[in-house]
Each structure stands twice: as C-alpha cells, then as structure tokens.
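What follows is a short report on a single structure.
FYI, not all chains are in this one, though none of them got moved.
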Amino acid sequence: MNKLNIDRLLSFEENTDDQQQNIINYIDLHNRQKEDHEKLEEIKNQWDNLQNGFSQTEKDLSYITNVLKSLSQNQERLSKEYESLVETIPEQVAEITERTFRQDIVGLPDYALESGGARVISKLTSETYKLQPEGFVGILSNLLHIAIKPGRPPTEAIQPAVHAGECWAMKGSSGVLTLKLAKSIIPTQITIEHLAKEISFSISSSLRFIEVYAIHDIKAFSSEYITGNRSLVGKEKPYATLIGNFEYDPSKKSLQTFDLQRLITNPIQYIQFQIMDNWGNPDYTCIYRIRVHGTPVSLLQNNNNNNNNNNNNNNHDDGPLETEKLIKEN
Amino acid sequence: MNKLNIDRLLSFEENTDDQQQNIINYIDLHNRQKEDHEKLEEIKNQWDNLQNGFSQTEKDLSYITNVLKSLSQNQERLSKEYESLVETIPEQVAEITERTFRQDIVGLPDYALESGGARVISKLTSETYKLQPEGFVGILSNLLHIAIKPGRPPTEAIQPAVHAGECWAMKGSSGVLTLKLAKSIIPTQITIEHLAKEISFSISSSLRFIEVYAIHDIKAFSSEYITGNRSLVGKEKPYATLIGNFEYDPSKKSLQTFDLQRLITNPIQYIQFQIMDNWGNPDYTCIYRIRVHGTPVSLLQNNNNNNNNNNNNNNHDDGPLETEKLIKEN
C-alpha cells in the first residue's frame, strides 16, 4: 500500500520542483526506514533464536555446574578413600597376613595334622627311601664328620614345616600313606603342598597322581595287608571307598586344595592316600604336607540331635588328647 | 511533541489533497518509525541484559574450564596414583608381610620367649594334663604301634609354634604358670594367643580369665609354695603384685595384646600368670603362647644415668646367654 502512495506521489505532474524535492526526500527516508525495519525484523527473529539458544545455554550451564559439583564431590570422595586406602593398607595387610598365617593359610581345620592328634599307620604306609653312602662320600663324610641323614619319615607329611627337604622321602614313584585322623569326620577336601617351585632345586620328586580312600573298617582293612596277602599299592581296596582322584601340578601354586569327588555318609577316622605317580624322579617322591578337611562327627551328632546348625561344640576340643577321647566316647 | 505537530498538520483545512496525501504518508512513516524505534529500544534494553548474561556465561565458561582442568588433572593424578598403587601393592604387601613376620606379628620384644632366655619355673607351675589310655584305645595303639603322646609341657606356652595341639595342656580349668623372664623389666603389656578359631576343632580349651602377678622376691615367694604351705592357685600372693586382669576371647582375634593395668616401679624378672577359668573344657586348658612386653632394666638404668632417651643398649644383647649375665651383673 505504501508503495502505491509513493507511486502516486511521483505521478503528480503539477508538483513543483520543491514539492518534487520533498517527495524524493520522503522516498529516501521511507526506503531507509523500510530497510531498517526489515533489518530490525530480522534481528527480532534472530533475537528470539538467540534468546532461546541463550536460555538453553543457561540451562546447560546450570546442568554442567551440577555435573561438575557431583564430579568434584565424587573425586574428593575417591581421593579421600584412596588416601585412606593407602594409609590403611599396611594395617590391613598386617591383619590379613596375621589372619592368613594364624589360619595356616588354608583357613580350614586340618584333621591330618600330627600335632592335632593325627598319626601315621606305619604298617599301612610305604617304605621310606634310604640312602646308601658309598665310595668317596662315605670316606669324605667320615673324614669331615658329616652325619648322613637317612630319608625323612612319613610323619613329615603331616607336620607343618615345609622348607626344602622337610618332606617324607617315599621310596619310588608310587606308594601309600595311611593315616589315623585326629577325629572321626566326613572328609570333604584335601590340601596338597610341595615346596614352592621358585625355591625348589627341582620339582621332579613332587607327587602327581593321587587317590584318596576312606577306610570304613580299619581292623579288617589292616589284616588284608599286614598278613601280607595283598600288596599295599593296588586298585582294589576292600573295606575302603575311593573318595577322590587328583592330579597335583607343582608348577602352579604350591598349596592346592581339592574337593573330594565322593562324599561318604558315615564318618571315618582312617584314610589312605595312594600316590600313583610323581613328576619324574625314579628313586623317591617328596611329600611335604597333606591335609584333610571335613565335618567332625561331634558336629554331625549335634546336628542330628538338635536339628540345628550348631557350629560350636564346647564339649570337645582339639589337641593330641582328643583322638582317643572320641574313640572312648563312641 | 511530535504527536501535537501531526495533529496540527491534520487540522489544516486549506491543505490540498496532495498536501493531505503527503501528510498521511508522513504520519504513516512517522508511526512506523516510532514503532521500530520502540522495538529498537526494547532490543537495546534486552540487549544489555543479554550482553550481561553473555559476559556472565563467558565468565562461567572460563570458570568451568578451570574446574574441568583441575578435575581432569586430579583425575589423571588419581588414576596414576591408583595404577602405581596397583603396581606396587605386591611389593608393598611382600614388604609388610616380611616385616610383620620378621617381627613375630606383634612387633614387640617378647621377654617370655624361651629361645630368648626365659624359663618356666616348674615348681611354681601347675600340673600338665596326662592321658590315661584305656580299653580299646590301649589295645589299638599297641596293635598299630601308635605312640600315645602325653600332654605337652608348659614350655609350649613360651615357644613360637602354634599349630593345632602345640600348646601347654594345663590340667583342669584353672592353674598357674610362673616364668623367669629373659631380662629384668618393667612389664607393660602381655600378648595371649590361641589357635585361630577358623582352624580349631573347638575353642572350649582356650583360657578365658587370667591374672598377671609381678613377683618381687622370688626366693620368699617360692618358699611360700614349695614348702606346701600355700596352694599355687589363690587370691593372696605375698611378695607379688597383681598387675593385670584380663578376659581373653578366642572368638575374636587369635592374637590379643593387653595393656597391664598397673605399672610397677621396680623392674622384676619373675612373673606369674594365674588362669582363673577357661571356655568350658573341664579336663584341661590349652595355652598356646603367652608373651610379656616391657622396658628392660638396662634401658631404665641408661635413662636414669644419662637422663636421656637412649633407646640402644649396646652392652647387652638378646639370646639365651643374657639372662644369666644380667643376674651376675646385679
């Protein structure tokens, strides 16, 4: 509409020069105003976008500030936790170390430990390797008064010391070790230990394949072997049940605990380990320590009588005295 | 003012049509200009707000950037510290483990350790529990050649081995253990240790209530008891002072160090532990290890003579030889 008015203005023939000049001025002003108006409109539109963008930015900033606050708090917390961890590690480690060692590393009662009351049944256990010093060694040992130690006895296998050589030197690469446990138990696990490979001169004397037998009737079992009718090492074992069958690999951890594959229902106090093979030494097998873990008969009786999970049995106790007491009681 | 001029323009009766048309155009332009001007002013105002907002945003961004930088640096530091912690843990642990074990866990000299020179005064110590094998056990043990071990002697309580059964089997649930310490000391703490509950068959044989007596005059003290006039276990102890009174709970830590409640002023070399009760076993009490910590007389003398905190005493030494030397010197 304004466009039309301007055209009309310009078409007036009768307008004087001054009038015409005025009109030109109008048009000029008009155009400039129009131009600015358009610019203004454009700015107005962009303005809204910018405003929206800006209010989005403000929201973003507020969000970021919150995230930063939480990141910062988390970092502070992490940092404090970290510092306290670093500070408490020595204490923690000392405590765990103490606990670990006070629990003989494995943390399970060992019913095969000699000091706890277990015994080796010598008549049902293989021969110990014996050294025959000859020639130069014999002469030298006499000359320098060095005592030649015979191979260590089977009790080494149920004693805690496991320094180099503190093992039962079983003759050959297969044989049996028969134990009277400290208590009547349902065996659940065994632990086998060889000298750590890092400090071993060699690991070829380590046992490899081992079978575990629960002996139900020690008298009948004994008579089979003690009379000499039957070889100590063998597949068929009357009055006994094969409860586990394992391979021990000394190149892994020195201490290995195995779950027995078969759980017997009646507790036993006599157990036999049959070593089937070692890791290559043809002369002898070094057995550092074997442990037997399980559920003691006293605990089983409590469970049967009381029908609850009573884990303490204050009428019985560990120590070398316990074994015999239990037998008397039964 | 502009409004008035326009009104005046419109009131000119004598204005021609063209003139009137011009005036209308003016007014139109005027209004549009005015409108745009207002918009412009509004934008100017909002502009300042936006500018302020934006410069605040820029400040925020710069602040956020700094926070991010510091968060990022902290995170990197934490991450590196964490990695180095993870890397050094094995080394650290091995070192702490070594330190812990080389310091016998407690980290305090033990003046009651037999190998360090301490001795059990047998005449002033209760009886050891002895097993009487009967019936089936006696027969079986003969048949299978199992040696029946008598209860272990009181020296077990001052020896470091603490595997199952490696304890003094004191007869009954109360009794006394009297020691000659490795050195004359002012006792400050004692440590009691029972087999960890995790590997115990039962903890009923653990000692519970214990009293500690410092013996000032061993000769006079001895004669009271050795002549048989007085029972070893009792409330009144002439020539001795009650310096501590504790309850040991084996369901907590296996190793427990107690501060003595009374500090004596003159060093003593003879100490008596009176076990008042155990945790339920009526037949015997298993005492795995008792340690005595304190300040040795040599250190006290140094302090008195030199009036300084000299912690080294290079004229005296540990070992089984020390006890007697000290007595000679005094």
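Every chain is named by a letter (A and B) in the order it is written, and numbering of its residues begins at 1.
Please note the rule applied: contacts are C-beta pairs under 8 Å (C-beta built on N, C-alpha and C of every residue); 3 or more make two chains touch, one makes a residue touch a chain.
Note that the structure is predicted; figures quoted are calculated from it, not measured.
*Asks:* Total copies in the full assembly, please; the file places 2 of them.
*Replies:* 3
Keep in mind that, in the parts below, only the chains that are shown with their structure count from here on.
*Asks:* If you average the CA atoms of subunit A and of subunit B, how far apart do the two points sit, in angstrom?
*Replies:* Using C-alpha averages as centres, the distance is 24 Å.
*Asks:* If you look only at subunit A, which of its residues touch subunit B in the complex?
*Replies:* It comes out as residues 2, 5-6, 8-9, 12, 14-15, 19, 22-23, 26, 29-30, 33, 36-37, 40, 43-44, 47, 50-51, 54, 57-58, 61, 64-65, 68, 71-72, 75, 78-79, 82, 85-86, 89-90, 93-94, 97-99, 101-104, 106-111, 113, 115-117, 119, 121-123, 160, 180, 182-183, 222, 296, 298, 312-322, 324, 327-328.
*Asks:* Subunit A touches which residues of subunit B in the complex?
*Replies:* For this pair, the touching residues of subunit B are 18, 21-22, 24-26, 28-29, 32-33, 36, 39-40, 43, 46, 50, 53-54, 57, 60-61, 64, 67-68, 71, 74-75, 78, 81-82, 85, 89, 92-93, 96-97, 100-101, 105, 129, 131, 133-137, 140, 144-149, 151-152, 161-167, 169, 195-196, 198-205, 253-255, 279-281, 283-284, 286.
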